[in-house]
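First comes the structure, then the notes that go with it.
Just one protein chain is left out here, and the rest sit where they should.
Per-chain residue numbering starts at 1, and chain names A and B are given in the order in which the chains are listed.
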Amino acid sequence: MRCEEVRGRLDEWVEGALGERQKEAVAAHLAGCDDCRAEARELEALLAAAADLPREIRPPRELWAGIDARLGDEPSPMVVPLAARRGPRRAGLPAWAMVAAALALVVVTAAVTTILTRNYDEAVALKLRRAGESAPPTAARDEDVPGADEARFLAASQELLAGLEAQDLSPETMEIVRRNLEVIDAAIAELQVALDRDPGNGELTRMLLATYQRKIDLLEQAARSGEG
Amino acid sequence: MNDRVDSIPGGPDVQGSDLVRRAQGGDRAAFRRLYEDHVGRVYALCLRLTGDPEDAMERTQDVFVRAWGNLGSFRGEAAFATWLHRLAVNVVLTDRRSAGRRERRAEAAAVMSPRYEPAPRAGLALDLERAIAALPPGARAVFVLYDVEGYRHDEIAEMTGIATGTSKAQLHRARKLLREALS
Partner (left out) sequence: MNGQVRFSRGGLVALALCVLAAVGLTSTRSVAQGRVERGLAASADATIRIYNLSGSTSISGWDRDSVAVVAELEPGAGRFYMAGHEAIKLGVEPPTAGTTAGSARLEIRVPRGSVVWVKAADASIEVDGVEGGLDLYSVSGSVRVRGAPATVRAESMEGAIWIEARTPWLRAKTASGSIDLAGEVSDLAATSVSGTIRVVAARQARARIESVTGEVIVSGRPTRGGAWEIETHSGAVTLALAPDTDAEIDVHTFGGEVRSTLGRVLNRRTDDLAGSDWSIMAGAGGTSMTVRTFKAPVTIRPAR
């Protein structure tokens, strides 16, 4: 074995990870080569020092306060012990809370419907504008497709919203739906603005439709959660 | 201090697991006890992986915040220390914020080096800590995980997303650079 080859194997040698024959070959070389032997010693010393490094080092500053401030009220809901869930989940809610929840649902639904309707009107206006500006109706067929999709999405969302309203979802579920609808609606609004600046952009139109799809998905998911 | 944590590498720790259960139920005081018990270990790991005390302190906080959020996924198959340790590796190595932050710090460090001044300890250990901090990030991570923390190459591959072959190559490179730095 030549020096180069031995050096390439020293990592495994010091860990005792070489096969019998290679181990013997390396040992034989080390016995007769001062340079490689020094190299092996250095490596062993390094590994011993690494293994001896302290496992614990106290941070130079107190960190707990910063952590405490960022903790939520409860850890993740995965294995909340039975005891923590004691008490009525819904049945015991006071009447005013149920009324408030119902009202919130109506408000949310109305807001969503308004946004959807406004978007729809804008989309239609946009399409008319585009059709009038640039191309004869036959050539505008490609643009009709996303428009038609959008109308379909709108119809579907409205149907779903109506369905949700009729369902007796828990206030907790409604709160989750509300928060996420806000997120989606904000995204839709941004896409609308971008699309206004660049009406011909097919990619933006596609993204807008994909975001509508998220909304439908969310509403469907919420609806499923209410089914027995 | 060292002994206590080292003495429970994988085995059950009755008092600790009681604390974990209480923390899982939302008991912050219990979680604080867990923090006190484990912060030294987590900080040491973060410090060596980042090579930067400020970054390491931030990471350490992130680790405990994340631990609180993920306590539900701790099932007690491994010791809490082991679970937390893996979480720490994950937080430091996969959090996308680290990269930018590290680069910014590297720039600052270039101006005000030495960037990492460990607490005074025995000579060789001190030099070694400095040399580790100066390693390129990939080699540093593998060296710390393999030679300091004792993970295997396949575990490192799993935690960091690199191939086991890459892990071995990085280890070889790190050891070589360290020997050069220390000789």
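The rule is simple: contacts are C-beta pairs under 8 Å (C-beta built on N, C-alpha and C of every residue); 3 or more make two chains touch, one makes a residue touch a chain.
Since this is a predicted model, take the numbers as computed values, not measurements.
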{"item": "Selected residue (touches chain absent from view) among A:Asp35, A:Asp52 or A:Asp198", "value": "A:Asp198"}
{"item": "Residue among A:Glu5, A:Glu62 or A:Glu172 that touches the chain left out of view", "value": "A:Glu172"}
{"item": "Residues of chain A (touch criterion as defined above) contacting the omitted chain", "value": "76-80, 82, 85-92, 168, 170, 172-173, 176-177, 179-180, 183-184, 187, 190-191, 194, 197-198, 201, 203-204, 207, 210-211, 214, 217-218, 221-222, 224-226, 228"}
{"item": "Interface with the unshown chain - residue positions in chain B", "value": "72-73, 93-94, 96, 99, 137-138, 141, 160-163, 166"}
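What we mean here is this: only the chains that are shown with their structure count from here on.
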{"item": "Centre-to-centre distance between chain B and chain A (centres being mean Cα positions), rounded to whole Å", "value": "25"}
{"item": "Residue numbers on chain B that touch chain A, as the complex places them", "value": "1-2, 5-6, 21, 23-26, 28, 31-32, 35, 39-41, 43-44, 47-48, 53, 56-57, 60-61, 64-65, 68-73, 75, 119, 121, 124-125, 128-129, 143, 147-148, 168, 171-172, 175, 178-179, 182-183"}
{"item": "Complex interface listing, chain A residues touching chain B", "value": "11, 39, 42-43, 46-47, 49-61, 63-64, 66-68, 70-81, 83-84"}
